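What follows is a short report on a single structure.
Only a single protein chain was left out; the remaining protein chains are all shown in position.
In this document, chain identifiers A and B correspond to the written order of the chains, with residue numbering beginning at 1 in each.
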Amino acid sequence: MKFRKSLPKMLIHMLFILFSLACILPLISIISISFSNESDILDHGYRLFPVKFDFTAYVYVLYRPLQILNAFKVSLFVSVFGTIVSVLVMAGISYSLSRSDYKFKNQLSFYVFFTMLFNGGLVPSYILISNYLHLKNTVWVLILPYLAMPWFILLLRSFMQKIPHSIIESCMMDGASEFRIFAQIILPLAKPGLATVALFSLLQYWNDWWLSLLYIDNEKLVPLQYMLYRMMNNIEFLTHSSNALPSGVTAARLPSESARMAMAILAAGPMLAVFPFFQKHFVRGLTVGAVKG
Amino acid sequence: MWKASRFFKTGMMAAATFTLFGMLLAGCGGSPSKEGASPADSNNGKPAETGTASPAALPEVKLTWYFVGPWPQPEQDEVFAEVNKIVKEKINATVDFKPIAWGDYDQKMQVVIASGEPYDIAFTSNWINNYAQDVAKGAFLPLDDLLAKYAPKTFASVPKTFWDGTRVKGKIYGVVNQQITARTPHLAVPKKLAEKIHFDINQYSGKLNPDTLNQLEPYVQAGIKDNPKRAFIASFDGLGGDFFNLETIAGMHVPGAVDYSDPSLKVVNQFETPQVKKYAALIRDWNSKGYTNSKERIAIKVDPKGTEDTDGFSIGGVFKPGGDIQDSVGVGYPVLEIPTVQPHLTTGGIISSMQAISRTSKNPERAMMLLELMNTDQELYNLLNFGIKGKHFDLDADGFKVTGPDAQGYNPNVPWMFATNYMAYIDKGMPKTVWEDTKKLNADATPSNLIGFSFDPEPVKAEIGKTSAVFDEYSHAIELGVSDEAKYNEFLNKLKAAGSDKIIEEMQKQIDAWKASKK
Partner (left out) sequence: MKHLQLSILALPAFLLIFIFSYIPMSGIFIAFKNINFVDGIFHSPWAGFDNFKFFFTSDDAWLVVRNTLLYNVVFIVVGTIIAVLFAVLLNEVLSVRLLKFYQTVFFFPYFFSWVIVAFMAYSFIGPYGIVTTFLEKQIHTSFDFYTTTWVWPILLTLINIWKGVGYVSIIFYAGIMGISQEYFEAAAIDGATKFQMIRKITIPLLMPLISIMTLLSVGKIFYSDFGLFYFVPREVGQLYPVTQVIDTYVYRALKVSGDIGMSAAVGLFQSVMGFIVVLASNYIAGKVDEENKIF
């Protein structure tokens, strides 16, 4: 009896441990590359542990620590501020969309969804943002375009749809306005959904380099991911057209493989630590039943 | 069913709204490009100022300059501020420098140009921010008058053939940055290896081609013997047409080339020529003998930097006087280099580095004055290139350039990009005569019959796209000698299916028309 009960449990853990390994090993492998000497990689192939530890890559990447620190500050501000505002903005529309008795529910859902499929492309957006909104080289250009993400809105809506209509109705009987219901009932009840979307939104902001590539020329406003992207993209470009380039710009001047991995680890590191913070909002008990009782 | 029609209605409404706003945008969006379209007026409005006009007479302006390189440099703001001090004093302008990183430049310039954003100067070439295409789409101003009026010294210092090379439909659109123009790929080999296997590199100088390349076989084999990673490295892009005695019309990856020795200017598909086929067969043989290390290199589009012990023979790059010394510094060990073939002067070599003035520029005459200043003021040019003297670089007692105490603070290392390279301080270790040697090499090169012809890709852009995709799929395996003959023929057939014949036909048509117009 006991065995029958614990066998499935063991299988679950075995599956998860195996998958955990699959997630951790590649990470270890690139950490190992970042601490390896280029010639050791050439001689000994890739390894999970460096033949001998070598910090050149980090010395190279952190040569100007102020630059990285500043990029980190930009990333942090954009991610935190952007996430807070965007969750509020998206929760508002998601709530309205989740109400089956809302008159414009279908039209508005379509309005949101349509933008997921069709977009006017790069050039019109660029003209709008730089020539009309004059947002180029401001920190806002890194925040505003991602405040209302259709994908997240529709996701959040599905979470909110699960809140029983009876709760909302009973509040309305008490004469509460929609704003009060939204702030005092919906937001607390939708916590797992909000936490999910907040986490995704944070990652979206943290990982983005596209907006800075287009709209930021000012080094002081360059976020961390763009620094990484620029480094990778330069390598990709130089290596592809190294033969078309005027002589003297040789691949030899590129950052080493180790330096690239070091940069990747520095750019991803802070987010690796952020997950547990969100996790406490996924806890059991914040369910409809609990509140009702 | 009524529901479906409601979606449709919403969709229509959305469509109507954005069309409306599109029109709104269009109304405004059109105007800036129109404004910039008539720079001639602004010229006529003012008395003809020349580069020598006193700065006080000029109203103050701001110029925006986009260029490429290994940016950002940690202390670039400091250097740019110094540059601006001089520029302000000489032509009463401030430059808003827009240094863009290598990998971002193409994309950035595409949106900047397409959006009609005002800017003044941009770096352009045949390998990044494509000159022919930008000119074909009307991105730049014709410079003939501006050059004569505001940059007479620069205009006079560049040979006439070079200006002819930049002409599109008879007009100049780019200011040539003089440097090595007669481009030939070089053969490079680590000095240590050459000494060990008794390889006398100089006897092959200018004499390597698909027919003679097999003479290197014993040496390549000797190199491979003590390190199997010491592969023979060469790619189609690196060999270019030159190695095959061909002038490619739109680059090696687009079918269409003319043999240098063919005065009738008949366009052929380079991959169908006997010399390219012969080369492919040789490499196939070399691969079977293990000379190309193909097993490892197939998944590496670009070979990583090696060491003195893992690098072997390679063909690519551009041969230039002093290039071996520069490259030795770059790779970190002594390298020997020779030109593979006799140099030719081609349009591609001439337009490989230029500055152009934008159609949207509000001050094209001042932009030209800035280019004249960059091309004539040695101190300014070297400041922008190498940073602050005594800090980022230094001059030794003999006047050679050596690294400064803070070399890492500013070292973009792109002297061929800003203006004429001949003004650069000479690196320690290079011959004092390096620029004279370069000029001589350019002057002695055989001019191609096609100088002054520029190909307009617009009519066959779809075919060029499709053949590029085919080239991308097959080229690396052919370069490594992995593809057998059947695979090579499959490549040719796919090129045909993708429209190579149509491209060649169009090229021939344009060349014939150009030839006729010249008479």
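Just so we're on the same page, a residue touches a chain if its C-beta (ideal position, glycine included) is under 8 Å from a C-beta of that chain, and two chains touch if they have at least 3 such contacts.
Everything numeric in this text was worked out from a predicted model, so none of it was measured.
Engineer: Tell me which of A:A57, A:V74 or A:V112 is the one touching the absent chain.
Structural biologist: Considering all chains, including the one not shown, the answer is A:V112.
Engineer: Of the residues B:K192, B:H253 or B:K428, I need the one that contacts the missing chain.
Structural biologist: Of all options in B:K192, B:H253 or B:K428, contact with the hidden chain holds for B:H253.
Engineer: Over the whole complex, note the residues of subunit B touching the chain we left out.
Structural biologist: Touching the chain left out of view, subunit B contributes residues 4, 7, 14, 17-19, 21-23, 25-26, 29-30, 32-34, 37, 106, 110, 113-116, 130, 133-134, 136-139, 251, 253-254, 295-296, 298-301, 359, 457, 461-462, 464-466, 468-469, 472-477, 482, 494, 497-498.
Engineer: What does the interface between subunit A and the hidden chain look like in terms of residue numbers?
Structural biologist: On the side of subunit A, residues 8-9, 12-13, 15-16, 19-20, 22-24, 26-27, 29-30, 33, 41, 45-48, 89-90, 92-93, 95-97, 99, 101-104, 106-113, 115-125, 127-128, 133, 144-145, 147-148, 150-151, 153-155, 158-159, 161-162, 172, 177-179, 182, 190, 192-193, 195-196, 199-200, 203, 207, 228-229, 232, 236, 257, 260-261, 264, 268, 271-272, 275-276, 279, 282-290 touch the unshown chain.
Please note the rule applied: only the chains that are shown with their structure count from here on.
Engineer: Taking the mean of the C-alpha atoms as each chain's centre, how many Å separate subunit A from subunit B?
Structural biologist: From the centre of subunit A to the centre of subunit B is 37 Å.
Engineer: Considering only the defined contacts, which subunit A positions touch subunit B in the complex?
Structural biologist: Those residues of subunit A that touch subunit B are 38-39, 42, 63-64, 67, 106-107, 110-111, 114, 120, 122-124, 126-128, 130-132, 213-214, 217, 219, 230, 232-254, 256-257.
Engineer: Can you name the residues of subunit B that touch subunit A in the complex?
Structural biologist: Those in contact with subunit A are residues 3, 6-7, 10-11, 14, 18, 22, 25, 28-29, 32, 70, 72, 74, 76-77, 98, 101-104, 107-108, 111, 114-117, 126-128, 179-180, 185-186, 229, 235, 237-238, 240, 251, 301-307, 310, 316-320, 323, 326-327, 330-332, 352-353, 408, 413-414, 416-417.
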